[in-house]
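Each remark here refers to the structure printed beneath this line.
Left out: one protein chain. Kept in place: all the others.
So, subunit A:
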Amino acid sequence: MSTDEATLEPTVLLKVTGLYKKFCKDLTYNMYYGIKDLITYFFGLKPGYSSLRKKEFWALNDINFNIYEGDIVILAGVNGSGKTTLTRMLAGIYETERGTIEYHKKIKKIISVFAIKSGFNSILTGRENIYLKAAYYGMSRKETEANMNFIISFSEIAPYLDTPIGKYSSGMKTRLAMAIVLSIKSDILFIDEGFSFSDSKFKAKCYAFLKEEYYNKGKALIIATHRFEEINDIANRMIVLENGNIINTTRDVTQGIRDYLAN
């Protein structure tokens, strides 16, 4: 645990302990291990997870950290450092086979955003896609309809709402996708590279909204990004990953970014 975590004692919303994830870097071995493990599971057994087999590597290696109320965290690291893997494990998309991910009892809803525009269908209209995306995020029809005005006004794409989304620009798709995400009241939000292709005015609007919703209301936001200058103003914590290990965690975000870029 880092010094900043020891001195401050707000409520822990998320506690990650001894988390590991291994992958295989060779395609043939990946197929072989996959089939072997599947057959092992089929017979009700569990393949060992403590050691590496040939051509395997630790994508995450003994990850430990806490996320507190009001944390807005930059998850930094070069490509392949383990940011997306960690975010997918926190969101429950990848299985936790070694280590634990624990949430505070008061956490009722978690939203994770990967590749913000994915999940849109190009032949459906913007309006139809709002329903589809909202359904993917676990919203009901009633909740989606209640959020519709917010989504339309926040995304500022009202004139194009009934146009097939295949005709939208990348920026318009990002606006719509982000408006849908922000319309959902979640206790913890994970964003993995969410703001690419959107203009700076819209980004600023999103960051202001995120700060109000997650920092001021004592929730938590974790953003995996390389665009530090954009989020520096609202982030209050930084976690740096390298080769699947946490190499730095700090609350001095400006200094953390400086150190990260220098190294």
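Just so it is clear, a contact is a pair of C-beta atoms (placed from the backbone, for glycine too) under 8 Å apart; a residue touches a chain by one contact, two chains touch by 3 or more; residues count from 1.
Heads up, the rule we're going with is that contacts and distances are computed from a predicted model.
The listed choices are "Hydrogenase maturation factor", "Non-ribosomal peptide synthetase", "Carbohydrate ABC transporter membrane protein 1 (CUT1 family)" or "ABC-type polysaccharide/polyol phosphate export permease"; the UniProt protein name belonging to the chain that is not shown reads "ABC-type polysaccharide/polyol phosphate export permease". Within subunit A, the residues in touch with the undisplayed chain are 12, 15, 21, 23-24, 30-31, 33-35, 37-38, 41-42, 88, 91-95, 100-105, 110, 112-115, 118-119, 121, 123-124, 128, 131-132, 135-141, 143-144.
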